[in-house]
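This report concerns only the one structure given below.
A single protein chain has been omitted; all remaining protein chains appear in their positions.
Moving on to chain A:
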């Protein structure tokens, strides 16, 4: 079977624009949460979120002009801008900008989103109610469609290989990386640009998740304390936005061109809960099956996992996931590191699995497990080290990243250190 490695990373997160700045702030225990500034949130129950810090590009702020000219920015929803930005970072990091026709045909794109251009859809609907259908922009549809990040990246760089997009709610990013790896393994492509992007922090987005009772609501006065996975006082997730993109490459292809290799995609597992549209079953056996499938695919024993980047959204489901992980690794639980970086970034929905895959890869690179911040009182008994409020240096050769989505869709991806 062809092996797949990661040769480029790109991140736009609520902590910073850029991989190293985001990671540095994660390890430092910083929070990306704050009162919503992108619109007036005063009508909403939850008035805070983890927004990408906008600015001139200095000190980790995000400046869209660095990625897309202003004329093009007007034609696309923000989730596409974030996706294109993270893709540019990853492609530049990998040094993969071929011009040869065959190379271009062997390079594909699989970037998804959970919701897509929600804000554009909402604004266009309101505008149409006021002014009528003739005022709907010709860029409305291509600016809001989920697969248009893949389309835009392909057009920008000339990548003519498989062009695909995943939509599996909060599992999107993990599924995109897993599925893209399979395309490389099966020979459909040698290089895939894969990941997820999201920008759903808008009035209808927050109102919708509030109605599902999924969001934290008690922290309008102290948003940085709101995302607290496994903590006894957790009360729902905090919405995040941004994008995570990786460059995946067939191992021999990467070696032949002397590419920097971050890690290997060792295994990928998927499952469905067949249970409820928004909640996991009490034992989350679906999560356990996805993790077992990923280990089997990787050819490893679950006890070989050193670090788990949890789905851990700061909801009731955190401890259910922990239980599934404990069953998975058995006696090895006492030496396992597990953390939820959503404590810092909030929940990036369709981008979550992708940014967390990148944090798992960086945990392998730097041999350190990132902290779970705001974890003051663990809401259950466990021997697993949840990295409460402190990063934990550790030997990490194998890391597993979990993502679970509405509809009962589960994905686990296993990354391994490469010699």
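As a working rule, a contact is a pair of C-beta atoms (placed from the backbone, for glycine too) under 8 Å apart; a residue touches a chain by one contact, two chains touch by 3 or more; residues count from 1.
By definition in this document, contacts and distances are computed from a predicted model.
> Missing chain's UniProt protein name, "Acyl carrier protein", "Sarcosine oxidase subunit gamma", "Amino acid ABC transporter permease" or "Alpha-D-ribose 1-methylphosphonate 5-phosphate C-P lyase"?
Of "Acyl carrier protein", "Sarcosine oxidase subunit gamma", "Amino acid ABC transporter permease" or "Alpha-D-ribose 1-methylphosphonate 5-phosphate C-P lyase", the absent chain's UniProt record names it "Acyl carrier protein".
> Among A:137, A:334 or A:389, which one touches the chain that has been omitted from the display?
A:137
> Can you name the residues of chain A that touch the chain not displayed here?
Residue positions of chain A that touch the missing chain: 69-71, 134-135, 137-139, 142.
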